[in-house]
Structure formats: structure tokens, C-alpha cells
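A single protein chain has been removed from this complex, and every other one stays in its place.
First chain written, first letter: the chains are A and B, and each begins at residue 1.
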Amino acid sequence: MKPAAFDYHAPGTVEEAVALLAELGDDAKVLAGGQSLIPMLALRLTAFDHLVDVCRIPELQGVQQRDGGVRIGAAVRHAQVGTSPEVAAAAPLLTLATPLVGHFQIRNRGTLGGAIAHADPAAEYPAAALALDATMDIASPTGRRTLTAQEFFTDLWTTAMEPDEMLVGVTFPAWGGRSGFAVEEFARRHGDYAIAGAEVAVELDETDRVRRCAIGLVALGPTPERPREAEAELVGRPVSEIDPAEVGRLAMAGLTAVTSDGNGSADYRRRVGAAMVARAWTRAVADASTEGAA
Amino acid sequence: MSDVQVELTVNGQARTATVQPRLTLADFLREECRLTGTHLGCEHGVCGACTVLVDGEAVRSCLVFAVQAAGSEVTTVEGLGGPDGELSPVQAALRDCHGLQCGFCTPGFVVSITAFLRDNPRPTDQETREALSGTLCRCTGYQGILRAVQQAAGAETAR
């Protein structure tokens, strides 16, 4: 089980990297942490003549506070995301989601940018990016642009990036006030891709009404999903009058293309998804209420 | 396809080799360095038998190309015990607790547990189980390995 041969490129700047991608076209693939790509190469499920290793580019490193949020370089490893105080302050949902990404040896190597660009709907970071309205900093040979997470994830393992584009960094806006966060997943084993999962952020006002909330759904469709209608129905309501089970049902109601495969039928995923949303909602609300007490 | 020159440090020794870019770090260690303690149990990043330390962090060496590790310090299971054959605290605890049987997965556990206890010297049972869950063992049912982590944690604390 050995990968097919390829040429290796390790550009030192984003500009060099995107120039290479433009030049090599479909024969090239960005190599970040490699924790999803290398197994595919080893199994020869895919092959590329060129791999462009972006992990040595300085611009892709580091975690910085930015505009009250946090900007994470695309090559920042999961382990660094999980332990970063800046991330914990601005985007606690990401901190909570990190231990659920594979196992610690994978998190030592996998990158945030790689996970988001891979756009696996069963992965934790894409759903978190969608729930938190993250923005993606993208470079191409012709310049830079920014996409919202909503624009970025277009289909299964597919993003709005062009073949000569690469993800440079991701910015997560901060949630302030009385916010609470929780992640709930159900998987066959610890560390496996979830059968269904929910990443919930909720902010309460002084009267314990829902000021805003966001629900990222994992493994419930071809892309990470966000039940915006359900969120809208919850905003403004006193949190004590919201039945978590109702939140779960609402969150599932708008889903139209729930995954059905050997790991779970669509009906089963909806059942589990509703429960994960309900459980995450309960915990996120409790977390937000604690904020108020403090 | 062009070969690349790779320089890195393995168990404290500088290593230079010209390799194909597709050569995994695991095969670099096994074939170029002849350090066969790093085992290949799945070659797709699940079983954890090939785990080594790269710049101190435990990673699957089947999911790293040797060229990616250029400039790094790599530590394998051969580099964790004493040069005179003395077992490290983790190795000794695994022996005391019957934490290995066929031994094929063992190098991955030794390396992973070493890194885990360095970062979390007094883990709870749940933390230990989650940390071990990325390494597969087919012989022991994990019973002795779980006990060994607790014993090694105690030993580390006692120092």
C-alpha cells in the first residue's frame, strides 16, 4: 500500500504556491497536513503528479486576534487550534470541537486549512466554520478574495475555490456577551467520523431570551449544514420555554439531502441528529447561563 | 519524478538520504535507517503502530512523507530506552502490567504514551482511554496497557 510517484514542491510564499498551482493545473494538489490526502494516495484511490506542500509558508502559520475575532493560518495544526488561548477566547466552539477530530496523533499533524478545504461534511471544522460565520481568505495568481463559509462549501468534498486557488487563513468572528457553546456527536467509536453531530452556539440577553444562536450540523448532508430557519424561530424566545427536543426537530426539518450510507440511513441520521442538537442545545444554554452568573 | 535530498535527525543522529518524494517517513526509518521498530499495521493512518515523535509530537509516520520531515528531529521507539537496554518508565510499566503480547502494535503505544504523559502527567481514566484510542491492539484487550499508563503516570509523578 504505497502511493504512486509524484514530484514534490515546497514553495516559500503564497504567491509561489498559487503560481505553481496555476502552472501545473489538474496534475497538482495542495498538500497540507496530509492526514486525509495521504491515506487516499497510499490506497491509490487518487494520484497526482505534483504535490505542493504549503506547510512551510510563513503566511499560513500562526493564530492572531483580529477585529475582535481570531484569524487562524491555514497550516495551523489541529493541536495548536485546540490549545490556543486566542481561539478559546474568540471561538470556543472550535476549541470544543477539536478533541473530536480523529485522534491526538492526527491532530498533531492535520491542519485547520486542510480540514476546511477538504470540505468533508462529516468533519468538525467545516461545520464550526459554517456555524460561526467564518470567512475564508483565499489566494490565486490574480490576487486575494474572501468568501463566507456559506459561499465556500458547495458540495461533497467541494468548495468554491478554483484549482489555482488556495486557502490562506480562516477568520472566526467572536461571540461575546452571555454566550454558550457545545458540541455533541455520535460515532461508532471515539475519533471516528460522526454518524451525526451538532455544534451549537447560543447567546442570551439579560432576560434569558435567545439573542442569537447558530447550529452547525455534521454528517447530515453533502455539505456541513446550518438550519437557519430553525435558528430564526428560536431567536427572541425565552430560553426556559424552549424544549431542546423541539430544537432538534426544528433543526432536522429543513434538511433535504441527508446522507444515507453504510454508516447510517437518512432516517437514522435524522433521529441521531435531532438528539445531538437537543443535547448540544441543552449544554450550550447551560454554558451561556453560567456566563450570566459570572 | 525527481528524487529529493532529505536531511533530518533520527534518535539524535543526523541522517541524509536522497529519496523519492513518495517515500513515507515510516519506510524511510525502516528501509533507509534500518530502524525496524516502527511497524506498519495499516499504512492508512488508523492503527497507530507506526507512531513516532516528530519534533516531539506523536504522529503517524505512514502519513508523513520523509521529505515533509526534512529538518525535523525524529524519535522512534528505539530512541526511547537507555542505550544500555534500560527500559524507559513507559516501557517498564508496559512490561510490569502485561501490556503487550505479540508486540506488533507495541512501538506505537510506547511512543504515543510517552508523548501523552509528557503533556498530561496525571491523566484521568477517560483521558487515558481517549489518548489510547488512536492505537489499535488485537491481543491484550487494552487491559494491561491501560494499567501501564496509570502506573507510568504514578512513576513519573514520583520522580
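Here is the rule we go by: a contact is a pair of C-beta atoms (placed from the backbone, for glycine too) under 8 Å apart; a residue touches a chain by one contact, two chains touch by 3 or more.
Keep in mind that, in the parts below, contacts and distances are computed from a predicted model.
A chain of this complex does not appear here, and its UniProt-recorded name among "Urea ABC transporter permease subunit UrtC", "PQQ-dependent catabolism-associated beta-propeller protein", "Ger(X)C family spore germination protein" or "Carbon-monoxide dehydrogenase large subunit" is "Carbon-monoxide dehydrogenase large subunit".
Only one residue from B:Val6, B:Leu25, B:Val46 or B:Ala152 touches the chain missing from this view: B:Val46.
Of the candidate positions B:Leu25, B:Leu53, B:Ala66 or B:Cys137, contact with the hidden chain is made by B:Cys137.
From the options B:Val77, B:Ala115 or B:Ala152, the residue with contact to the unseen chain in the full assembly is B:Val77.
Annotation for chain B: contacts to the undisplayed chain at residues 20, 22-23, 30-31, 34-44, 46-47, 49, 76-78, 80-81, 85, 87, 91, 94-96, 98, 100-107, 110, 128-130, 132-146.
Annotation for chain A: contacts to the undisplayed chain at residues 1-5, 39, 43-44, 186, 188-192, 195, 262, 264-265, 268, 271-272, 275.
Here is the rule we use: only the chains that are shown with their structure count from here on.
Within the complex formed with chain A, the chain B residues making contact are 1-2, 4, 20-22, 24, 27, 43-45, 48, 51, 54, 57-60, 62-65, 67-68, 112, 116, 129-131, 133-135. Within the complex formed with chain B, the residues of chain A that make contact are 1-8, 10, 31, 34-35, 38-39, 41-43, 49, 51, 53, 55, 79, 99, 102-106, 108-109, 189-191.
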